[in-house]
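Moving on to chain A:
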Amino acid sequence: MKEEIIISGFGGQGVLSMGKILAYAGIIEGKEVTWMPSYGPEQRGGTANVTVILSDERITSPVLNTYDTAIVLNQPSLDRFMPLVKPGGTLIYDPASILTPPMRKDINVYSIEAMAEAARMKNGKVFNMLLLGGLIKVRPIVSVEDVVEGLHRTLPERHHHLIPMNEEAIRHGMEIIREENRA
Partner candidate 1 sequence: MQKDNDILLLKGNEAIAHAAIRYGYDGFFGYPITPQSEILETLALLKPWETTGMVVLQSESEVASINMIYAGGGSGKCVLTSSSSVGVSLMQEVIPYMAICEVPGLIVSVQRGGPGLGTIQPSQSDYRQATCGGGNGDYRTIVLAPCSVQESCDMVGLAKELMMKWRTPVIILSDGSIGQMMEKCILPPYTPRRTDEEIRRQCPWATNGLGLKDRKPNVMTSLELDQALMEKRNRELQKKYARIQQEEVRAEHYHTEDAETLIVAFGSAARISMGAIDNLRQQGHKVGLLRPVTLWPFPEKEILELASRMKRIVVVELNEGQMLRDVQWASQFRCPIEFIGHSGGVIITPDEISRKISEMGKL
Partner candidate 2 sequence: MDEKTIKSPQNIVYQKPRLMNDTPMHYCPGCGHSIVHKLVAEILDEMGIEEKTIGVCPVGCAVFAYRYLDIDWIEAAHGRAPACASALKRLWPEHLVFTYQGDGDLACIGTGETIQTLNRGENITVIFINNAIYGMTGGQMAPTTLMGMKTSTCPYGRQADLHGFPLKISDIAATLEGTCYVTRQAVNTVGNIARAKKAIRQAFENSLQGRGSSLVEIVSTCSAGWKMTPVQSNQWLTENMLPYYPLGDLKNIKD
């Protein structure tokens, strides 16, 4: 098993931490993982993306040209990464910040209204957990239980009381993701 994922959006959306939790879940399942951020001068609101690779084997290049799965959270990210999804791969987007929906027919496309749902829940912080739930629903590369265990290990003790809320968001994300196209 080897899954090569790109998550791309604005800084502050929790893109990097979502990748981190996913990678942690991978470690708990005994996988090799690599989390490779794009980095620049510290800036809020700038673009941020992270490549996450989970694999049963040693991971060679942390730098990729194409991806099994892309999660895109704004139009520039969609424009940039949609063409790089392998045929038969997966694209997940949030319609809230997308003007031109993805048109490729040779990939599986899913939408998830995470931003709207987070607003409805009056909790912007669960945005990335909804997305993560959606991702593992359509690409079951790690289990919900291991993601929750990952949260336990990544979050400082003082934030552990927030874990049930996050778990709920992950499970909710699994419910609200919608299939838009099947390759």
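Selection rule, in plain terms: all candidates are chains of the complex that A comes from, given by their letters.
The rule we apply is simple: a contact is a pair of C-beta atoms (placed from the backbone, for glycine too) under 8 Å apart; a residue touches a chain by one contact, two chains touch by 3 or more; residues count from 1.
None of these values were measured; they are calculated from a predicted model.
Asks: Using the touch rule from the top, find which candidate among 1 or 2 meets chain A in this complex.
Replies: Contact with chain A is made by candidate 1.
Asks: Taking the touch rule as given, give the residues of chain A at its contact with candidate 1 in the complex, in rising order.
Replies: The touching residues are 20, 23-24, 26-27, 31-37, 39-41, 59-65, 153-154.
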